[in-house]
Structures are given as structure tokens and as C-alpha cells.
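Note that one protein chain of the assembly has been removed; the remaining protein chains are unaltered in position.
Our next item is subunit A:
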């Protein structure tokens, strides 16, 4: 169990480095879905659709567009590197807390008898 705890902590550290530091070197281009969704439309520098016909034409803002973490940045922090990095760190910790917490609560207490007959 102790060994597993260290493994989990090590894995979390890697995830924090990826989301907190490496994320700043990620490509800023639209992804496959976004690029296909705007094909046929003209788009200005703020990614707003200005005309044409495309799948994303009627796209609306997210309900959470005003979230302090919207678009993987922290509102109020002007330095893009710090903003993206901190948002990434927050996201990793939040996802681990929510995911890990829910999985911990949902885990079935497996008695040896149950474990033996693990069928459909």
C-alpha cells in the first residue's frame, strides 16, 4: 500500500508538470473537431465566426464562460504562462480530488468470496 501511495504521488507530480509547465508549449491551433466545425466559415483573430456556412455557425458560449478558470486560464492573471500553468495545476488537483473521491466512495467492498466469482 505504501508503495502504491508513492506511485500515485509520482504520477500526480508528472501530471502537474505536464499541465503546469508543458501546457504552455502546446499548439494554439484549433483542434481536429474545431477546424472541421469552422470549415466554410470565415473566422476573425478572436475565433469569432464572421460569415459563411459551417457546423459551428450557431455555436453558443459555454454556460461557464464566466468561470474564473474559463478557457484554461485564471481571470485576473495577465501573464499567460502563469495563468495557463496555474489553471492546469488547479485542474489536475480538482480532477484527482473529484475522480479519486468518487471512485473511493464507489469501490465495492470485495470479500474474497465475491472476488472469486467475478463473472458477467
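Basically, a residue touches a chain if its C-beta (ideal position, glycine included) is under 8 Å from a C-beta of that chain, and two chains touch if they have at least 3 such contacts; residues count from 1.
What we mean here is this: contacts and distances are computed from a predicted model.
Q: Given the options "Manganese catalase family protein", "Lrp/AsnC family transcriptional regulator", "Cobalamin biosynthesis protein CbiM" or "Lactose/L-arabinose transport system substrate-binding protein", say which is the protein name UniProt records for the missing chain.
A: "Cobalamin biosynthesis protein CbiM"
Q: Since one chain isn't shown, list which residues of subunit A touch it in the complete complex.
A: Residue positions of subunit A that touch the missing chain: 1, 3-5, 7-8, 11-12, 14-16, 18-19, 22-24, 26-37, 39-40, 47, 52-65, 67, 69-73, 80, 84, 87-88, 91-104, 106-108, 110, 114, 118-120.
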